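For this depiction, one protein chain was excluded, whereas all remaining protein chains were kept in their positions.
A and B label the chains in the order they appear, each numbered from 1.
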Amino acid sequence: MDGRDAIDSRLRGLTERFRSGLLSRREFVEAAGVFLGGTALASLIAAGGPLQAAHAAAAPAGPPKKGGTLKVAFWAEPGVLDPVFTTRYQTLDVVCNFFEGLFADSAKYSPKPMLAASYETSRDGKLVTIGLRKGVTFHNGKEMTSADVLASLKRWQAIGANGSMVAKRIDEIRAKDKYTIAVAFNKATGLFPTYLSLPDSTIVPEEVANAAGKQAMKDLIGTGPFKFVEHLPDRHIRAVRFDNYAARTDESDGMAGRKTAYFDEVRWLVANEAAVRADGLTTGEYDFAGILSWSSYERLKTDPNLALHLTKPYEWLAIHLNKKQGMFTNLKMRRAIQKIANLEPANRAAFRSPEFYRLDPGITSRETALYSDVGKELFNRPNLDEAKALLKEAGYQGAPVVWMTNKESQANYDLALTFKGQLEAAGMTVDLQVMDSATLRARREKPELWNAFITGHPAQLHPIMHVFLNARWPGWWENEKKDTLVDAILSEADPKKAYGLVEDLQRLVYEDAALVKTGEYFILHGARKGLKGYASMLRPFFFNVWLE
Amino acid sequence: MEQPTAVPEGPTKPLQAADAGVPRRPWYAGALQRWSILIGGALLLAVLAVTALAPIITPFDPNLVRPEIQFIRPNSVHLFGTDNFGRDLFSRTAYGARNSLLIGSSVVLMSCLLGTIGGLLAGFYRRLDTVLMGAMDSLMAFPGIVLAVAIMAAIGPRLQNVIIALGIVQIPRVTRLVRSVVFTIVHTQYIEAGRALGMSDIRILLRHILPNCVSPLIVQATFIFGLAVLGEASLSFLGVGAPPYIPSWGNILGEARVYVRDAPYMMLLPGLALSITILGLNLIGDGIRDWLDPMSVARRLEAHQHAQ
Partner (left out) sequence: MYAYIARRFLQAIPVMVLVATAVFLLLRLTPGDPTDILLGPEATPERAAELRRDLGLDKPLPVQWAVWFSHVLRGDLGESIFLRRPVTQAIWERAEPTLMLTFLSLIIAVMLGLSLGIAAAVRQGSWADIAAMLVSLAGISMPTFWIGLNLILVFAVILGLLPVAGYKPLSEGLWENVRYLMLPAVTLGFYDAALLARMTRSMMLGVLKEHYVRTARSIGVSERRVVLRHALRNALIPLLTIVGLMFAGLMGGALVTETVFNIPGVGRLLIQAVLRRDYALVQGIVLLIAGAYVFINLCVDILYGVLDPRISRSTSPAT
């Protein structure tokens, strides 16, 4: 990469972070000023567009106003509200306001202490001592002690999606005293704080955790700035400010640091149709409308009373190939798909405008510290001739590619349909099977039933937490080098070395063509102009947010 | 005792409605019915023509995804405009007509065949009647679409499954109809005479009872056709009908629903085509029914019980 490329990419990175609100205007100008002269910078900012303008306009906000009720148009009925029991996004999007864990995500998606006061690792990395903050109260008035943390983490290891994975490395967790716990590992796990920042490691009172066991919690009692009040399925969820919230004193940083609940009450109102949410936002019935349709963007951006927020990062989508049975056990066949997939038109069809998607090879998004573009020679370089050659080498005879898709996710279906056309143009036959998601989930457990399907992965996630790295997850990626790398990353405490290992992992994903990334996409939220402080992170949280 | 030298054959002429004492309307009173049949027939022929000529009159591939020409409003090149995938809507509607008509006729065939057999058996054999009508009542205990949704969810979204699901929903109606026809004739002296003369059951059923079912069946068939096309549209609209990439009227309208604000033409024109087809069918059905059996209000009740 020559000097200009380096400047370009650094500048792009800076612009991305400014646009998603990670850098303030001043920081951006200062950083960018290093690379450019004044006029170039001005034109760059001008080229930002209304989403940019939203943030620029958001900058000069008045002092925070306390009080009022926030009415949020929510897109689906969350169902079970227990973040340890379920990994549904709809649930996590709501309960992030009520619960906290030992660590929390900073604005850059790296773990910062939340309920933990201190974190010490022994020399060999096998013993971790975590000091807890004193004087933290639960919503029921009880003070948080090591007994509560112990019970919560025990449950986390038993049923948590990530907890059960890391549990294999944990020998024992015990309480040293009222405000200290000790974790004994059989293998050093440098990544442990990241695990403790995920929603399934939420801390709840001891009696609640024990009463729930392997079922979902009946009472939602956390330590967060908002307190859960009631839940009427398909109607609303209500929460009020928790007056005894024990706030941290360090500066707010994403979901970490000081959290202040300015609203008296937050109400999530279920409205399944995007059109209804958009309408309600326009009329003022809602103050915040989640997940608006991309096609309504053109219309809504002209409304002076609204501010549109892009959630960046959100998810990236990939074509998963069946590596256990069928034609894609052959590496050449998988490489052929890599060479056929032309991502720009597919993403255009699905997301309408380049504002809403991004094509890069990272298995984690640019906004995180672990982003890398390793493997880019195998990403989005469609070449029909090479593809046909690979198919021939692999001995492809025209057997139909059984591709499962579902209509509940419009993007999934739109991409699948476009790729079907591309595969057929390369001389393959595709049997596109559309089914509802419950059927799809059931069928993808059976290797004899499918060859390919598309699904999404959280874009901000630490790479080794991706489900597809589990050899038992549909796709069945069995690879010794992968296992070694994952283990090494888990153990590594030095961030520089860990980054190198992550790059190796990413390279492996591309060389082994375990999956074919189709691109990253962003979702659109809308709010009334007067809503200030909204951080536009993955989870729409409403602390540190107020309405002017 | 003398034996009759020749055993007279059973009744040779099939039983007519006139024999049962129902007066026929004079031929000149059928003007309105003729108009109905003519107009309905004309509409249907137009639709059929478009269907048959689809490959010739549509210059675009109905399934070709071309995102660069998304959302074009109807113009001289794209008569109905293009959808969110850039597919030409006129081509999709024309090919959709094929699938919808295929489904309609298959459902009619299936339900009429199975329903007639069931109705004949139920009307003729008392013991079978209880069992069969119990089964029919169970099927009719569901609002039609609920039953269809449940069946489709169980057996999967394929075209042939839509036919099966909708066919099952319509069977009870045909069974009841045929059964009631059987009842009105089975106790007449005509049939008793036939039985006394030793005619086999099958002969009686096929030669004397079945022909009387034909005219009400034809009327019923036109309505079932319409209901089947509407049923497929509703199922596809709800997402449990034909697979989405197969153009069917229900799919086209279902996909258009999301864009009703930004691109209303997507649902207006294909929906119009659908409605005109059903209108034609209803006109024909009305005309035939009025022509054949204008007095039977009860039959009207049967014919119009809808499965929404």
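As a convention for this text, a residue touches a chain if its C-beta (ideal position, glycine included) is under 8 Å from a C-beta of that chain, and two chains touch if they have at least 3 such contacts.
Keep in mind it's a predicted model, so treat the numbers as computed, not measured.
Peer 1: Could you tell which one of A:D124, A:E172, A:D234 or A:D385 touches the chain left off the display?
Peer 2: Considering all chains, including the one not shown, the answer is A:D234.
Peer 1: Write down which of A:A184, A:A399, A:A425 or A:A438 is the residue touching the left-out chain.
Peer 2: A:A438
Peer 1: Of the residues listed, B:V149, B:L166, B:A228 or B:I288, which one is in contact with the missing chain?
Peer 2: Going through B:V149, B:L166, B:A228 or B:I288 one by one, B:V149 is the residue touching the chain not shown.
Peer 1: Since one chain isn't shown, list which residues of chain A touch it in the complete complex.
Peer 2: Against the missing chain, chain A presents residues 77, 79-80, 85-89, 91, 159, 161-162, 164-165, 214-216, 232-235, 270-273, 275-276, 279-280, 408, 435-443, 445, 455-456, 458, 467, 470, 472-473.
Peer 1: With the missing chain put back, which residues of chain B would touch it? List them for me.
Peer 2: Contact residues on chain B toward the absent chain are 129, 134-135, 137-138, 140-146, 149-151, 153-156, 176, 180, 183-184, 226, 230, 233-234, 237-238, 253, 256-257, 260-261, 264, 267-268, 271, 274-276, 278-279, 281-283, 286, 297-298, 300-302, 304-308.
Simple rule for what comes next: only the chains that are shown with their structure count from here on.
Peer 1: Would you kindly tell me how far, in whole Å, the mean C-alpha position of chain B lies from that of chain A?
Peer 2: 50
Peer 1: Sort out for me which residues of chain A touch chain B in the complex.
Peer 2: Where chain A meets chain B, its residues are 275, 293, 295-296, 299, 345, 348-349, 352, 407-408, 410, 413-414, 417-418, 420-421, 432-436, 439.
Peer 1: Show me the residue ranges of chain B that touch chain A in the complex, using the header's touch definition.
Peer 2: 64-65, 67-68, 70, 84-86, 153, 156-157, 239-240, 243-245, 258-262
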